[in-house]
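I have a structure I would like to understand better, so I am pasting it below and will then ask my questions one at a time.
Only one protein chain is missing; all other protein chains are in place.
Let's turn to chain A:
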Amino acid sequence: MITETLPAEKREPRRLDEGTIRNLGLIGVLVLLVIIGIITRPELYSDPAWVRNNILVILQQASAIGVVTVGMTFVIIGGGIDLSVGAIIALAGVWCTTVATQSFGAAGMIFTALMVGIGVGLVNGLLIAYGKLVPFIATLAMLVAARGLAAQISDKQTQISTNETINAIATTRIFGIPLLVYILAAVAAAGWVLLNRTTFGRRTVAIGGNEEAARLAGINVKRQTVLLYVLSGLCCGIAAIMLTSQATSAQAGMANLYELDAIAAAIIGGTLLSGGRGTIVGAVFGVLVFSTITNLFAINNLETEVQNMVKGGIIVAAVLIQQFRYQSLTQLFKK
């Protein structure tokens, strides 16, 4: 009765591959970075022991920011942004290393860090969902306030962690791989399952993709929004313990500019800043690209200023490629 020119159903698998294509691209960037490393420092790369160790250094450097990026990815997919992640880490780190908290032992310190993260995330979420503040403003205010509180609690001093168990987290290796890397892997795996296999993940995509449609389909948008910021806060609490353990101390200035690194990693991993679309695997690759660049500059003894310029360039390139690919894909379907 109606004649429509239909694109063949066969084409559909191409869309499923879209994420894979991007991840392959990011792997390509990683390979390229390694090749640059080999060319610039061939003498280092000729030593297999050094190479193995260097990979672990890169992974270890990626671990804390990786955990934060997983939480950030959820918030962005849900249509928000969390600028306060670095500040939450500082507050959680400082709070869990006060003399009083340390007296409760490792479990007390971990509990405190996680609760501070969850608590601050809850405040963010309530302000945004029920106070109707724009996420940018609410979390920007939290960024300033939480660092302020951290400075007050610590009296602007660096607080040393004297707890052996906490300090051992960063130095423990299982099958030769640092425990921190396992933590990142566990958080990323849990994040992947949560996003792709649970109703929580489906609601996240729905409210980020079209908030009004989600609301009119009976989804509790406000509750989901709150939960997303709580999740981000929880990830910050975990990262606070990891960083505190690595430094065996915490101070109000720790995790500086983590919000920018986490957002950038999520974006180059294919998360749309406007919400509704993103992947955990891509975000983790994004983090790895950044920590590999940092490593590349370190082994060449180059200035960090140049490094930051390169990072900026990579963010722009990633988004440009993403837009180009997205347009060509939609055109493909329109035909």
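One rule holds for everything that comes next: a residue touches a chain if its C-beta (ideal position, glycine included) is under 8 Å from a C-beta of that chain, and two chains touch if they have at least 3 such contacts; residues count from 1.
Keep this in mind: contacts and distances are computed from a predicted model.
*Asks:* Which choice in "Membrane protein", "ATP synthase subunit b", "Serine/threonine-protein kinase RsbW" or "Sugar ABC transporter ATP-binding protein" gives the name that UniProt lists for the one chain left out?
*Replies:* UniProt lists the chain left out of the view as "Sugar ABC transporter ATP-binding protein".
*Asks:* Can you tell me which of A:Thr172, A:Asn210, A:Thr248 or A:Gln307 touches the chain that was removed from the display?
*Replies:* A:Asn210
*Asks:* Among the options A:Arg52, A:Lys156, A:Arg173 or A:Arg197, which residue touches the chain absent from this view?
*Replies:* A:Arg197
*Asks:* Could I get the residues of chain A that touch the absent chain, sorted low to high?
*Replies:* Chain A touches the missing chain through residues 1-2, 4, 6-7, 9, 12, 15-16, 197-202, 205-206, 209-210, 212-220, 276-277, 330, 333-334.
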